[in-house]
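Take a look at the following structure, please.
Removed: one protein chain of the complex. Kept in place: all other protein chains.
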Amino acid sequence: MKNLFTKNVRSINGTNFLWLVSLVSVLLIIIIPLIVLFKFSISDNSSLFPPVPLWPHNPDFSQYKELLGSKDFIMAAFYSLEIALLTVLLSLITGAPVAYVLSRLKIPGISIIIFFILAIRFFPGICSVIPVVEFFSNPIFNLLPVLIKVVLAHTLLSLPYVIFMCQGVFDAIPVELEEQALILKARRFYTFIHVVIPIARTGIAAAAIYVFLLSWNEFIFSYFLMFQSTTVTLPVYLFKKIVWTPQLNYLAAISVCLSVPVILFTFIIQKQIIMGATEGSSK
Amino acid sequence: MPEVKLENLVKVYKEIDKDTGKIRHNAVIDNLDMDINDGEFITLVGESGCGKSTVLRLIAGLDEPTSGNIYIDGKLSNSLSPKDRDIGMVFQSYALFPHMTVEANIGFGLKIKRVPDKEKKEKISRILSGLRLENEAVKMPSMISGGQRQRVAVGRAMATEPDILLMDEPLSNLDARLRSDMRTEFKHLHKDQQNTIIYVTHDQVEAMTLGDRMAIMNKGIIEQFGTSDEIYFHPANIFVAGFIGEPRMNFISGEIINEKGVVYFSSANLKLGLSDLPEKKLAQLNDFNKKKVIMGVRPQDIYLYDHRKVSLFRQNRFKMKIDVILPLGPRKIIVSRLDSPDEVDMNFHVELDNDIICREDELVEFGMDLNYVHFFDFEDKKAIV
Partner (left out) sequence: MNIYKTDLIKKLGTNLFLIRLFFVKHIFALCLILPGVSYILFFTILICFSLINLSLSDQVNNIGQFTCLANYSAIIMSPEFRESLIRTIAFVSIGIPLQLFAGLVCALIVNREFSGRGIVRSLFLIPIAIPSLVTAIIVSKMLFQFPGGHINDLLMGNYFLPAIISEPVNWYNSQFFSLGLALCAKIWRDMPISMLILLAGLQSVPKDHLEAAKTMGAGSIRTFFYIIVPHPNFIVAISAVLVLRSIEIWKAFLFPYVIAPTYQVLGVLIEYLYHEARDPGQTSALAVILMALILIAKVLIGFITGRVERYLIKV
């Protein structure tokens, strides 16, 4: 107790003051844009013209109502949802087994595989998008629905993340569990399904959310692949809206709808986000 | 017919050297032979990294030997999958499936064996009551105590009634009290079931108390394989002698000298007449005349000379200054310093009853019973029998 007290007395000095000031200013820098966004989304039309008031004259939720009534928006939202879910499914089905093998099998040369998995992330999206789009517009693959093309592209983007996150999850499961199952005469596949997967469930779920967010936010590939398409994902829908009708409160409302699920999920899987962000930093 | 027979077993791991980046071959097990009889309780003991767990993993089939043969029940089983061997295993970490209840854990092997439901239930409840786990049946492994988890792991290994039960340091995660309880329990279990048990531990007390026979391993080879009495009283070499016994056996290096027909052991610290030894041993030591040997004597076999009532030969006595005294309740350990620099261990331990009076820094006279003194060849460190 005494210790705490002396600490507090000593704490009023230059560095602590600096620290407090920077904490508050960084928090403001982070929060103000969000408040502004929200403010615009509940503004009535009269509050959009300069001088723009700090708080709308007659705040209402009419923009959201209009959005939910708009067929285009609902279509785009569902399209985004569909693509994100399919991406999650596809990338987990292909990525989780790879992660499992990388985590369990210490064979020489496996680092080469890891290198190639990493390499794809160093291509700038804007560069790698062109070959992918050209590939999908060749006569055979052009017949695929746009939805599938986008899902395939998003899977490509998210696979490295799935593999690295799931590898972390599988690394945390002791090998002894599988060896024990093997000794109890279980087959490898049975062990994978009944022992490994149930234990890895939460970690894999987090990876799934991460992929969902990645696909939900993805713009460049969706934009290039859906350049001429009428049904688009939410980010592309939003982008097209900027180009055509910058009705700010409507734009803000779409933005909020796009961001809210992301913010919620981000808080749920904070730990994994941190893992994903710092992943590769030691390489 | 031996139940498990290991023949010239070698296991080499490839490692990448951190300094040079080259692949290095590390022989964890180096030409190991072992015969284990049906129904025997065998303990494997050694320091960490000596390859004892690897032996277990090879018998279990979790690893494949680099060369050599493993026979289980007379059948060559080098590359047989674990699921085709009739074994059970208890891991050091218990390896309980965290997502299954205690009941489901124990029943896992039965479920895979497709044992009918009714029979399975009966068996599980029999095991649960045998291990005093009835109240824990539907709990998750994370909700029960360490000792209970340990029992669940044993129960799960026993549920399929394997012929061979492998245990990899099963008690090392428990506290001292529980450990001694479980030791007794393992002994009971083996008496009831009469299956072959191979038990790996780093704790010499566990190894000695549990095993019908024990094997002492060092750097991939078996230094000695025998009953605990054989190993304690007739250690085959310096390693075994130093490994078993607490405090460690004292080693003093010196020479055998034959002065006018009387054989002496002479070192910088003491000179010991050996004419008291049995004829046969004396003759053998005589061969080492003028050669370097190492004498080993357990701290328990040394006494303060004044307190021994039986009269002894003069030559068995030697003087030493007491450095420190470590009291241990009923006993106490006296530590003296040997002054010659080429000793294995500079500290010389003597264990005495606590009621014997002596003080630190006092010069006292010790005596020892030559029947319990061991001699080792200085060159190959083997015992001179």
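A and B label the chains in the order they appear, each numbered from 1.
Heads up, the rule we're going with is that a contact is a pair of C-beta atoms (placed from the backbone, for glycine too) under 8 Å apart; a residue touches a chain by one contact, two chains touch by 3 or more.
Note that the structure is a prediction, hence the values are computed from the model and not measured.
Asks: Which of these, A:87, A:128 or A:180, touches the one chain of the complex that we don't see?
Replies: Once the missing chain is taken into account, the touching residue is A:128.
Asks: Where the complex has a chain not shown, which of A:81, A:98, A:148 or A:175 is the residue touching it?
Replies: With A:81, A:98, A:148 or A:175 as choices, the missing chain is touched by A:98.
Asks: Considering the whole complex, which of A:42, A:88, A:146 or A:159 touches the chain not shown?
Replies: Touching the chain that is not displayed is residue A:159.
Asks: Out of A:15, A:142 or A:230, which residue would touch the omitted chain in the full complex?
Replies: If we include the chain that is not displayed, A:15 is the one touching it.
Asks: Spell out the interface residues on subunit A facing the chain that's missing from view.
Replies: The list for subunit A reads 15, 19, 22-23, 26-27, 29-31, 33-34, 36-37, 40, 49-52, 54, 93-95, 97-98, 100-102, 104-105, 107, 113, 116-117, 119-120, 122-128, 130-132, 134-135, 155-156, 159-160, 163, 188-189, 216-217, 219-220, 224, 227, 235, 238-239, 242, 246, 248, 251-252, 255, 258-259, 262-263, 265-267, 270, 273-274, 277-278, 280-282.
In this text, only the chains that are shown with their structure count from here on.
Asks: At what distance in angstrom does the C-alpha mean of subunit B lie from that of subunit A?
Replies: 55
Asks: Mind pulling up the subunit A residues that touch subunit B in the complex?
Replies: Per the stated touch rule, the residues are 108, 174, 176-177, 179-187, 190, 195, 198-199.
Asks: Going by the contact rule set out above, which residues of subunit B touch subunit A in the complex?
Replies: On the subunit B side, the touching residues are 14, 60-62, 81-83, 87-89, 91, 93, 95, 97-99, 108-109, 112-113, 156, 160.
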